[in-house]
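In this view, the complex is presented without one of its protein chains, the others remaining in place.
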Amino acid sequence: MKRLLPRILLTPAVLSLFLWMIVPLVMTIYFSVIRYNLMQPEVTGFAGLENFEYFLTDPSFTVAVVNTLLLLGSVIVITVLMGVGIALLIDEPFPGRGAVRLLLISPFFVMPTVNALLWKHMMMNPIYGVLAQAWKFFGAAPLDWLTDFPLGSVIIMVAWQWLPFATLIFMTALQSMNREQLEAARMDGATYQQQLRYLYIPHLGRSVAVVVMIEMIFLLSVFAEIFTTTSGGPGDASTNVAFLIFKEALLNFDAGVASAGALFAVVLANIAAVFLIRMVGKNLDT
Amino acid sequence: MKLKSRVAIAASLAVALCGLSASATELVIATVNNGHMIEMEKLSKNFEQANPDIKLKWVTLEEGVLRQRVTTDIATKGGQFDVMTIGMYETPIWGKKGWLKELKADANYDADDILPAMKDGLSVGGKMYAAPFYGESSMLMYRKDLTDKAGIKFEGRPTWDQVRDAAAKINDPKNGVYGICLRGKPGWGDNMALLSTMANSFGAQWFDMKWKPQLESKPWKDAVTFYVDLLTKYGPPGSSANSFNEILALYNEGKCGMWIDATIAASFITDPKQSKVADKVAFAQAPYAVTQKGANWLWAWALAIPAGTKNADAAQKFINWATSKDYINLVAKTEGWAHVPTGTRKSTYANPEFQKAAVFASAEKAAIDSANPNDSTLPKSPYVGVQFAAIPEFQAIGIAVGQQMSAALAGKTTIDAALKASQTAAEREMTKGGYYK
Partner (left out) sequence: MAQRSKYPPLLIVRTLAAWAITLLLFFPLGWLILTAFKTELQAIAVPPLLFFTPTLENFAVVQERSDYLLYAQNSFITSVASTVLGLMLAFPAAYAMAFFKGKHTKDILMWMLSTKMMPAVGALVPVYVMAQFAGLLDTRTALVIVFTLSNLPIMVWMLYSYLKEIPHEILEASRMDGATLWQEFRMVLLPLTLGGLASTGLLCLVLSWNEAFWSLNLSAAKAGTLASLIASYSSPEGLFWSKLSAASFMAIAPIVVFGWFCQKQLVQGLTFGAVK
């Protein structure tokens, strides 16, 4: 009975996910080894590794992989560090805390396309953007964000959107801390640094792991922000793997190459996951 | 609980209506979110009243998303749409593949009234596969107050050298005015639309008769060097990410001395409700260097019927209505002549009220008439299209080249390196597309 119950509980989720995963996966693997271009349905036949070769020999391939990992790493670091910091800051009550919590979470509700347009037009435009005005106010020349720091600009946009998620998770995690333990430690005269090191940080370990893993999944396939603002440019400075797939395959409606690219993205994601698991994974089960 | 009761009322209304219109044909129309199409959506009630057995359902999307959506649907025979809004790029390709139904005009449609350039761009083998709803070319829009002050005059079609000299004279960044604003955002319909026409006018072509890309040829190099030089010296910062809307915002704020872009821009920059310089604008034809062929582009948004639809007759009726003279008159009556969809019919331009309301009318018509998608390059080309090549591979090639050009403009790479990378990308695509068997 003890072994059966967990299996029954797990089955619905596992089964439905399995079906959801396996059918597109099989189709994708199939498409990746045949010639399948939506615009040329008359062209069929086995393509072997041609599609993979085409995708991997794209001149922007290496840059795309590097950009993807840079984007991933930067946003994770920014959101985790700032998220923990903000969560700690608002952990104890203060006037207006409820309003602050709502305001902090709200950027997560904005659709990625709108987010991108907001930053591109309103904030980052070197002539009529708000940031340009702010820079001028302090006497500096406005930065041309999207031209000179394309990947950096995308990182800022994406981090801004995901910070609320991280903050929310850390906020709720902190709230579930053992208050009595904290009080006792303070009574014993522990400094804030000691409280951080021995109480807060270990408690947050698991939620950091969850945030890192979940963000990894989403950040690997950032697309809307890049498409709307820089179109992967200038050159391929802000092209990531998802945009590369779009550029090389979807624009051509070449389902064969798109599938090959998608499979490669899965491989890349697995590699990133293994790496990240090594760093935060032991926090997953205590 | 307001939502609940609203839903309940809506639901019962829907059931009642369903009973009433049980035999109504439902047309699903996919369209782009261009001002004119939105206008058409608003006026579609007129069509529904005149044809009570047809109900119209609209799906309005941004251009890139629309193109992907309708292409996926038509290629997988999804059958989701009865009327599709497509452009001059898709029509020749899809028409040749037999994916579109040939259009049949009714008695008072007056197909000869349609501008010849538009008809040619939307036909294959003499048969029309899409009816133009809105058409545009490109032209030079300049600030007459600034050029008068500098003693410059533009007549007819200036040369690129004249344009550069003018930009140099009116460029005044300290007072927030940049000599010239041009597109720079990567995209086959973005910066490459402009660069293609520029290259054409310098005597270049995308592909020679054997379909080999020509991106490292001298005319391309001259054109791109001129473009980068012009914008770097006299253009606004951030140009390499600027598309139509960004420049429109700059122009309307009075920050651009000159702008070469779609003729529809004219209707926005001369509208006092959204432009600070509405009464200071004048027009000339898009500049050229070596040849006037292909110096200005040609584009139309047109309505087409996918071959797999089950409501072909109703769709045809709708298309006839939407692209007819009567529709244009209807818009004129409800919104005024300044807001009618332009670039499609000779009769629009001949109408004195339209000429009065739209100060850009004659320049626009001259631009459209001078564009010929079948003959837009100095050396003979195997492809159709002025600012694009109507082949399926072009989108991917266009964006790859566009990215390189944007990098060159941003100073991240040299022009030679950018052109070399563009040539490589183009060759890769064409080889995969099987053009060199």
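As written, the chains take the letters A and B, and residue 1 is the first residue of each chain.
The rule we apply is simple: a contact is a pair of C-beta atoms (placed from the backbone, for glycine too) under 8 Å apart; a residue touches a chain by one contact, two chains touch by 3 or more.
Since we're looking at a predicted model, the values are computed, not measured.
Engineer: Let's see if you follow the contact definition: name the visible chains touching the chain that is missing.
Structural biologist: A, B
Engineer: From the list B:Leu248, B:Val386 or B:Val401, pick the residue that touches the absent chain.
Structural biologist: B:Leu248
Engineer: From the list A:Val14, A:Val66 or A:Leu81, which touches the chain that is not on show?
Structural biologist: Here the residue in touch with the unshown chain is A:Val14.
Engineer: Just name the one of B:Thr25, B:Asn46 or B:Thr60 that touches the chain not displayed here.
Structural biologist: Residue touching the chain left out of view: B:Thr60.
Engineer: Can you work out which residue in A:Trp145, A:Phe165 or A:Tyr200 touches the chain that's missing from view?
Structural biologist: Reading the full complex, the residue touching the unseen chain is A:Phe165.
Engineer: Identify the residues of chain B touching the omitted chain, counting contacts across the whole complex.
Structural biologist: Residues touching the hidden chain, for chain B, are 3, 6-7, 10, 28, 30, 32-35, 38, 41-42, 57-63, 65, 68-69, 72, 76, 78, 80-81, 176, 243-245, 248-249, 252-253, 255, 262, 264-265, 268, 273-276.
Engineer: Contacts of chain A with the missing chain: which residues?
Structural biologist: Looking at chain A, the ones touching the missing chain are residues 2, 5-7, 9-10, 12-14, 16-17, 20-21, 23-25, 27-28, 31, 36, 38, 86, 89-90, 92-98, 100-114, 117-119, 121-123, 127-130, 133, 160, 163, 165, 168-169, 172, 175-180, 183, 186-187, 206-207, 209-210, 213-214, 217, 220-221, 223-224, 228, 241-242, 245-246, 249-250, 255, 258-259, 261-263, 265-266, 269-270, 273, 277, 281, 284-286.
Criterion: only the chains that are shown with their structure count from here on.
Engineer: Return the distance between the CA-based centres of chain A and chain B, expressed in whole Å.
Structural biologist: 35
Engineer: Going by the contact rule at the top, pick out the chain A residues touching chain B in the complex.
Structural biologist: Result: residues 37-41, 43, 54, 57-59, 120-121, 125-128, 142, 144, 146-148, 227, 229-237, 239, 247-248, 250-253 of chain A touch chain B.
Engineer: Of all residues in chain B, which touch chain A in the complex?
Structural biologist: Interface residues on chain B, with respect to chain A: 64, 68, 71-72, 75-76, 93, 97, 185-187, 190, 236-241, 246, 249-250, 253, 255, 392-393, 395-396, 399-400, 402-404, 406-407, 409-410, 412-413, 418, 421, 424-425, 428-429, 432, 434.
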